[in-house]
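Note that one protein chain is taken out, while the other chains of the complex remain in position.
Letters are used for the chains, namely A and B, taken in the order the chains are written, and counting of residues starts over at 1 for each.
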Amino acid sequence: MKRILRLFFDMWEDLRFKYAVTVLTALVLLSILSIFSPYDPYKWYVLPTNQPPSLEHILGTDGKGQDIFWLLTFSLKNSLILATIAAVFSRIIAITIGMLSGYLGGTTDRILMALTDTFMVMPVFPLLLLLSSLIKNYLSLPILGLIIGVFGWAGDARVIRSMILSLREREFVVTSKFSGMRTFEVVFGDFVPYLIPVISGGFIGSMMGAIGFEIVLAILGFTRVEIPTLGSMFHWMINFQAMLLGYWWWVLTPIVTAVFLFTALYTLSLSINEYLDPRTRMQRIGAVK
Amino acid sequence: MEKIAVAENLRAYYFIKSGDKTTSIRAVDNVSLHFFENEVYGIAGESGCGKSTLLKVLFGEIKPPLKLVDGEVVFKLDGEEYRINSMSLDQLKKIRWKYVSYVPQGSMSVLNPVRKIRRIFLDVIEEHTSMSREEAFSRIESYFEALGLPVRVLDSYPHQLSGGMRQRVTIALATVLNPKVIFADEPTTALDVVVQRGVIQLLKKIHKEQKNTLVIVTHDMGVHAHLATRIGVMYAGRLIEEAETHEIFKNPLHPYTRFLINSLPRFGDRSRKEGTPGSPPSLANLPSGCPFHPRCPIADQICMEMEPDLIEVARNHKVACWKVGVER
Partner (left out) sequence: MRVSVRNLTKIFRVGSIFSLKKLVAIDNVSFEIGSGEIFSLAGESGCGKTTTAKILLGLEEPTNGEVLYDGIKLKDFVENEMHFLKKVQTVQQNPFSTFNPFRKVEDYLFKTVLRFKMANTKDEALRLIEEKLSVVGLNFDEIKGRYPSEFSGGQLQRISIARALLTNPSFLVADEPVSMIDASLRISIVNLFRDLKERFGISILYITHDLSTAYYVADKLAIMFRGSIVEMGRAQDILDTPFHPYTKLLKSSIPVPDPEYEWDENINLSSTEREEFFAKGCKFASRCPEVMSICRESVPPDFDVNGRVVKCWLYK
């Protein structure tokens, strides 16, 4: 536990990390705030429409008569959950396939890589459009998350496989073997530290991709836009022509939120990657003493 | 003999930042030396003693986190003085390859892998001279012949050559324009023994024919015995002994040099030898006084407190030790 705290404070030195963590914490807190919402996001026309920000409604109301601020809390919550599901799911597949392929080699490797290549060349966006339109009624958020995840593992599976292939040949693997370590001890103790940058980078990238896809699909109307998400906020805002009508509070909310979310995730990825890069870690281990 | 390069009171440290702490690694700590024309100067010492850094400083290759904290390097080439440390990169480029050359460690990987050898040589020649292409080609080929390297190597890519051949090609590249001073960092390390001999012989040949100054850094005393006319022994960033090669081998004065010479296995001798006890100090955390005192069998109170200076105790023989002359 102490180590994790020390890790956190070490990374906190990086300005980018400060920004990322601050913004993300704020956004997550906003999502949690949704529990206390006095309004049900599924009920429309409960408030006067298109009211600019006031003391009662700090981000104003939109064309469907909903409080934008509280709607935002739900939207953030759902988008973040969606992103996390997609990221976790795609990482699990990528790591499993990458490791099995790299470590076992032979026929297993060939079969798994054929599968990976198949997924890699699939045109994700058209397929997402197709799938969404076909099963729109069943397209709850978790399902959407899984579908996006299913298209996001192929590239990193190959990367992880290559890393395992090279790590397998290192001299320290021989040392581990002669120290009596079993296969899983070798995999977790020797390989995983090198894989963490790829995995964490991939995780955040996957989240960003999922949020992005959801926004685009929603704007085009391919998801269930009655469910409050960041994408559906964009959808209704465009649908009701808020820009033309000058309802700037309705237009800016999803845009600014999306910008903060993406920049925070990106800078988090940058600072984590730099911190976890084996080369900089080496420098730190020596220099601290 | 004329002095071709003089270095005075060089101090070069690596500054490593971690969080808000900065550690300084004192790789070169108050080193003064000079090189004559037409000599081979060997810099000896263990890994991590700072000899590679010293070479970089002498060549003018000082990049962060390395910083020159004190001292100056002055070259006297063709009657002109060049203050290496105050020259801009453009000015340095003008004298590099042509007057001063550097063969870095692991130089086999220095060759551009996507160009043929001939092309690599051409690039260097065209950059530093005004020779025409034909002149350059004939110069390259006659140089290879003079060195005993097969001319067909010129039409190969670096990866097609063996490690030893790549090393020799790199040395040829560094010397094709007949520079006055050549710095070589561990030119024979990581090479097989027979290939090592080929490289040593090549360096000897180049020195004999071009009559230039060769400065060789290596931990291998056998290489120094074959090539160097003078040897400087480094320890913990400092020069602790300097003398002519014969003197160093026959009459090493500093306790560290004595361990160095006596610990080498030789044919015909299977008697048990002892290496230097203990381990070299970390350059970030040097002991007080003489840096060798924790490992020295004859260390005294004064050795722990005060750093000895490099002083001439016999003709052309300098040592940095308080106890020189005590134990023979």
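As a convention for this text, a contact is a pair of C-beta atoms (placed from the backbone, for glycine too) under 8 Å apart; a residue touches a chain by one contact, two chains touch by 3 or more.
Keep in mind that this is a model prediction, so the values were computed, not measured.
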Hidden partner chain, touching residue among B:226, B:254, B:293 or B:323: B:226
Residue among A:175, A:241 or A:280 that touches the chain left out of view: A:175
Where the unshown chain meets subunit B, residue by residue: 46-48, 148, 150, 152-153, 160-165, 168, 188, 192-198, 200-201, 219-226, 245-246, 249, 259-261, 263-268, 270, 272-276, 279-280
Missing-partner contacts on subunit A, residue numbers: 170-172, 174-181, 185, 189-190, 193-194, 278, 281-282, 285-286, 289
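Methods note: only the chains that are shown with their structure count from here on.
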Distance from the mean Cα position of subunit B to that of subunit A, given in whole angstrom: 52
